[in-house]
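To start, the structure itself, in structure tokens.
Complex shown without one protein chain; remaining protein chains in place.
For chain A:
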Amino acid sequence: MASVITAAIPAQARAKQLRACLLCSIIQTPADFRKSGCPNCEELMQMKSSPDRIQACTTTYFDGVIAVVDPEQSWVARWQRTSKYVRGMYAVRVKGRVPDDVEAELEARGIKYRPRDQTDQD
């Protein structure tokens, strides 16, 4: 656990500005997204220092907040498919889909895109 990387935890839970990543559902402030991007999927989203990308790839419209303390062990994280991700705050549900280019990239890599709005359950 010591080696687990932790995402930036927003200081203010009430901040209206909290945004959730559309792909991995991590919740951070826009400032954190701008500073270090998404700790899980920056490679795809490339939000670092790009406010426009942050606008497109994250949303304030999410429901439910999960504090994932131990992603590997937590069933909640597994259910949310975030066990391989960093520790941090995650949203239960995120409304919206990733931008088309990200979706296309995912498809190109053969990765199944699961929107975080719980529309498809199997």
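Please note the rule applied: contacts are C-beta pairs under 8 Å (C-beta built on N, C-alpha and C of every residue); 3 or more make two chains touch, one makes a residue touch a chain; residues count from 1.
What we mean here is this: contacts and distances are computed from a predicted model.
*Asks:* Can you pick, from "Transcription elongation factor SPT5", "Cns1/TTC4 wheel domain-containing protein", "Prefoldin subunit 5" or "Protein HGH1 homolog", the UniProt protein name of the chain not displayed?
*Replies:* So, among "Transcription elongation factor SPT5", "Cns1/TTC4 wheel domain-containing protein", "Prefoldin subunit 5" or "Protein HGH1 homolog", the name matching the hidden chain's UniProt entry is "Transcription elongation factor SPT5".
*Asks:* Specify the residue from the set A:5, A:31 or A:104 that touches the hidden chain.
*Replies:* The missing chain is touched by A:5.
*Asks:* Which parts of chain A are in contact with the chain that was left out?
*Replies:* Counting over the whole complex, chain A touches the hidden chain at residues 1-2, 5-6, 9-10, 13-14, 22-23, 36, 39-44, 55-56, 58-61, 63-70, 73-81, 83-84, 87-89, 92-93, 95-96, 99, 106, 109, 111-114, 117-119, 121-122.
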